[in-house]
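Removed from the display is one protein chain of the complex; every other protein chain stays in position.
Chain IDs A and B follow the sequence of writing; residue 1 opens each chain.
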Amino acid sequence: MSEERGFRLVIGILGWGSIVFLVFPVALTVLVSFNGSYFIEVPPSSYSLDWYRNIANINKIGEATLTSLMIAALAASLVTVMALGTALAIVRHEFPAKAALTSFLLSPIAVPIVAIGIALIQFFIRLDIAFTWYSLLIGHMVLVAAYPVRTIVASLTLYNSNIEEAAASLGASRWITFWTVTLPQLKPGLISGFLFAFLISFDNYPISIFLVRGGLTTMPIEVFNYISQNFDPTPAAFSTVYILVISALIMFVEQRYRVISLSIGR
Amino acid sequence: MLLAPLLVFLTVFYVIPFWEMLLESFRPWSNDPEHVRETSFSLYQYTKVFDSSRILHALWRTFEISLISVVITFLISYPVALLMLWLGPRLRSALLMIIFISLAASLIVRNYGWLVVLADQGPVNRIMVAVGLFDRPHRLVYNQWAIIVGLVHYCMPFMILPIYGALVRIPQAQWEAPRTLGASSWTTLATVILPLSAPGIFGGTTLCFAICASAFVTPLMLGSPSTAMISQVAAEQLLMQLNFPLGSAIIFVLTAFVFLLILAYALVVRKVLRIDV
Partner (left out) sequence: MSNKSTKPASARTNRRQVLKGGAAIAGAAFAAPWVTTRARAAGELNVVLNQGLLAKLWIEELHPKFEAETGATINLQQSVTAQMLAMLKTQKDNPPDLMQFSEAGVFFARDEGLLRPHEPKNIPNIANVREAFLLAEHYSAGVIDAVNTIMYNTSEVTEPPKAWAELWDSSNAGRVAIPPVGWNNGMRMITTAAQIATGKPLSEAQYEWEEGLRYLAKLKENGAAVYTGAPQAIQMLQTGQIPLVPFYGIFINPIIDQGAPIAPAHPLEEGMHGEIVGLNMPTNAKNVELAEVYINLSYEKSFQEKIDSVLHTRSAHKEVDPSPRTLELMGPPDNIQYADWAFLSKHRPQITEKWNEIFG
């Protein structure tokens, strides 16, 4: 059995090493946010909380962040729901050109985001809905739609439909079967899809910059504006704050609804 | 039908705007120094794409960098997925959260961090010199390697989760049976587990490849003009030269290539390796 232990050890080292690599930039961001000097130093020679106080100096940061949160939450929810239907259709039913359709649904990821922004703003202006918050929402939905589709399809492909058949044979209606059997098993796909969509939308700059004007602005745009004129660690401090908030939210949902650990199954 | 909402939405807000872009790619450029005044529709821009050594180089480089990044991401993500399989539920939840949180920090801030960390006098160089792997600090930034580091890091969550999702469905028996027959853990991994987790590997690799191929911010911040990836070249045409026809053509060539590559990949996996993905 020591062979197996050796195996586990090697995988363990590789795995934990990779996790350290994964966490590294976030840890660095947090570290840098406490930098005493104006310039980013690693390791820092002194520490300070100044940059946290300075967050309020990022122009329009409050409303921009609110807009970003709203758009990200709405976009992620809407596309996840729509993706559910689509994923079910793809996996459960046979129809012509399925492979092509699947590729099409996943193509927004391969298209450079700049192109999506440019294509959309011209389209919106033509429709006379440009620079409204719902046009921004639409842009973000197009951007992130592919992610939940992928994750839910993945969940479904490896899904054991025997339980569904068992439920049906016991007389459960299709709707109840769906709610009580199918949906819970799809939780991994739904949740990871939602989270990907949310995080990507929240951080997006290239699409937003083309679609906003005037009163409408998003958090990444204001942070980018700030970074372009100040080279201090304030963006790192701000990043740390919202990472903490997002983590707290995820943890809270986990506590209340045991969503994440349920989503892992087993 | 179930398919309808998303399909309708994407048709209206994705297909139609891009249809316009596609049409644009067949038109001549109003400011073209060669004063090409072709009649409305032609493949002129596409011939320009394939004539331009810069665009072709960028295309090749994009695929090279994407391929390398995807392979490295796979190699370091698979152990993480295995780890998640073996750990207890609490640690698993914690890991899952860490994976998502790595996406939460602003990409610009993260990339700036890589610039600092990989600097000549930065921690990585200092450690490598101290440990003796480098004889002197190496230029780790403004080149392909920094880009690959940035891309690998960004792609990890998108690789770990599909693979984990596939691993978790593999019954415990599949791990134990080969061992009882005398096979080593490594052999089990290679001959049994890997093929069984193929759908996850396929999903993860194609997703990561698409992400890398269209990457823009990371190569911009970590690379140099000589390492420009195709997104940057397209952006140059679209944003700076305002050559929308050529920019659109580049975008569609990229999309076509990515599509074809993934198709070829899928065919090879299904027909040659006989794995169902």
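Here is the rule we use: a contact is a pair of C-beta atoms (placed from the backbone, for glycine too) under 8 Å apart; a residue touches a chain by one contact, two chains touch by 3 or more.
Only a predicted model underlies this, so the values are computations on that prediction, with no experimental measurement involved.
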From B:L23, B:L43, B:I127 or B:L242, residue that would touch the chain that is not displayed: B:L242
Across B:P79, B:G204 or B:G223, the one contacting the chain not displayed is B:G223
Mind pulling the subunit B residues that touch the left-out chain? 30-33, 53-54, 57, 111-112, 115-116, 119-121, 141-142, 220-221, 223-226, 228, 236, 238-244
Missing-partner contacts on subunit A, residue numbers: 38-39, 59, 118, 121-122, 125-126, 128, 130-131, 209-210, 212-215, 217, 221, 225, 227-232
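Assume only the chains that are shown with their structure count from here on.
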In the complex with subunit B, residue positions of subunit A that touch it: 3-4, 7-8, 11-12, 14-19, 21-26, 28-29, 32, 40, 42-43, 79, 82-83, 85-86, 88-90, 99, 103-115, 118-120, 122-123, 138-139, 141-142, 145, 149-151, 154-155, 157-158, 160, 188-189, 192, 195-196, 199-200, 202-203, 205-206, 220, 223-224, 227, 235-236, 239, 242-243, 246-247, 250-251, 254, 260-261, 263-266
In the complex with subunit A, residue positions of subunit B that touch it: 1-7, 9-10, 13-14, 16-18, 20-21, 76-77, 79-80, 82-84, 86, 89-90, 92-93, 95-110, 112-114, 116-117, 122-123, 153, 156-158, 161-162, 165-166, 168-169, 179, 184-186, 189, 199-200, 203, 206-207, 210-211, 213-214, 216-217, 230-231, 234-235, 238-239, 244, 247-248, 251, 254-255, 258-259, 262-263, 266
